[in-house]
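Shown next, in structure tokens, is the structure this report addresses.
With one protein chain removed, the remaining protein chains of the complex are shown where they sit.
In this document, chain identifiers A, B and C correspond to the written order of the chains, with residue numbering beginning at 1 in each.
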Amino acid sequence: MPVRPEPVFRWTLRVYWEDTDSGGIVFYANYLRYFERARTEWLRAQGHTQERLRDQARILFVVSESNVRYLRPARLDDVLEVTVALQRAGLASLQLAQEAWRTDAEGRRDARVAEADFRIGCVELGTYRPVRIPNEILQSIR
Amino acid sequence: MPVRPEPVFRWTLRVYWEDTDSGGIVFYANYLRYFERARTEWLRAQGHTQERLRDQARILFVVSESNVRYLRPARLDDVLEVTVALQRAGLASLQLAQEAWRTDAEGRRDARVAEADFRIGCVELGTYRPVRIPNEILQSIR
Amino acid sequence: MPVRPEPVFRWTLRVYWEDTDSGGIVFYANYLRYFERARTEWLRAQGHTQERLRDQARILFVVSESNVRYLRPARLDDVLEVTVALQRAGLASLQLAQEAWRTDAEGRRDARVAEADFRIGCVELGTYRPVRIPNEILQSIR
Partner (left out) sequence: MPVRPEPVFRWTLRVYWEDTDSGGIVFYANYLRYFERARTEWLRAQGHTQERLRDQARILFVVSESNVRYLRPARLDDVLEVTVALQRAGLASLQLAQEAWRTDAEGRRDARVAEADFRIGCVELGTYRPVRIPNEILQSIR
């Protein structure tokens, strides 16, 4: 029986001065910014913007758990490819696996710099109480 | 005729990894974070919190102009003293002069690392339109 | 047999504008900045500054793994107490448990906003290869 390959979303970004620290490498908290950008672009690629989710559906996606392994240092001017793969979609939460890869001058993957798992909850704007993920989102990301 | 000395507010903070860049010094945008912290504490010292201004008075203070001279590099573990001096209080805006000083192990000023002028506007939450600064604020900061 | 209580280091900090996002709460990556500040102050409380470790011992502490549970949103103007507890000290790495608590106006713990485990490696400056943690550090933190 054929196995349906897990679809993986890819987003490319550059390491700038603002991302590095005086150890000469990307400051560890900034990988969470990179992972978040890729998740936002993954949602956008399916037609959902967080601005509209907030203003119209009155919901926010918030991270409830982040587990990150920092494998190799990334440096100023590096180009990173950040991936997003949906692991599980529940009624009010998502489980995502993400990776960050350093790429070479031709844009090919060179070394994996970080890998992470995230648990994302859907909450009501203002109260931050868990709510069901809108059906149109669940259908498009599954 | 006696000159009333200009009252200057002082706020002390530490330089952490997150503040530095791979040039080995504080990333220039982060001085704006430092200056903002000192302004927030200056308001708090007079009994005003921005959380309450936002939720009760429905106003925000937003920076409309920042002019910064970066004089010397600040480094990891430095302790900085950041000052706030009111230059002018208008109906809907404030003009502030601020400095950041590196201090030595005894907390004495050692070298001036940055100096800045800010123009701050008072705006309505949501529309961002200019509104009058509440009287209780004007009275306490003048 | 008496149980030696696990010594816990505490560091207090304030949530500023720079830390929040347009969801109205602290942006999730910024908890990693808070946890890092507390670890730096924990080392400093035992007489070690990272500036000196870098320049004299030619070593850096880098995070190799971070696992964070975000329990409740923290907001602008909140005062957080961030803790550090050593779980295990190996030859070249440390395991730390940390928490962030919101405190009330009297400085008492009010609600736990985040908890985390970190694995920290000791690496050589420049090569980022693992090296032994200097004995004077191991002795003081154990």
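Please note the rule applied: a contact is a pair of C-beta atoms (placed from the backbone, for glycine too) under 8 Å apart; a residue touches a chain by one contact, two chains touch by 3 or more.
Since the structure is predicted, the reported quantities are computational estimates derived from the model, not experimental observations.
Visitor: Which of A:12, A:49 or A:87 sits in contact with the chain that's absent?
Guide: If we include the chain that is not displayed, A:49 is the one touching it.
Visitor: I'm checking contacts with the chain that's been left out. Which of C:27, C:42, C:70 or C:101 qualifies?
Guide: Here the residue in touch with the unshown chain is C:27.
Visitor: Taking the full complex into account, what residues of subunit B touch the chain not shown?
Guide: On the subunit B side, contact with the omitted chain comes from 22-25, 28-30, 32-33, 36, 54, 60, 62-70, 72-73, 125-126, 128.
Visitor: For subunit A, which residues reach the chain that was dropped from this view?
Guide: Residue positions of subunit A that touch the missing chain: 14, 16-18, 33, 36-37, 40, 49-51, 54, 75-77.
Visitor: Can you list, in ascending order, the subunit C residues touching the missing chain?
Guide: Missing-chain contacts on subunit C: residues 17-18, 20-25, 27, 29, 75-76.
Please note the rule applied: only the chains that are shown with their structure count from here on.
Visitor: State which chain is most central when centres are taken as means of Cα atoms.
Guide: The most central chain, going by mean C-alpha position, is C.
Visitor: So subunit A and subunit C: same face meeting same face, with over half the numbers shared, or different?
Guide: same
Visitor: Cα centroid separation between subunit B and subunit C, in whole Å?
Guide: Roughly 27 Å, centre to centre.
Visitor: Roughly how far is subunit A from subunit B, centre to centre by C-alpha average, rounded to an integer in Å?
Guide: Here subunit A and subunit B have centroids separated by 34 Å.
Visitor: Taking the mean of the C-alpha atoms as each chain's centre, how many Å separate subunit A from subunit C?
Guide: 24
Visitor: Residues touching two or more other chains, restricted to subunit B: which are they?
Guide: 17-18, 75-76
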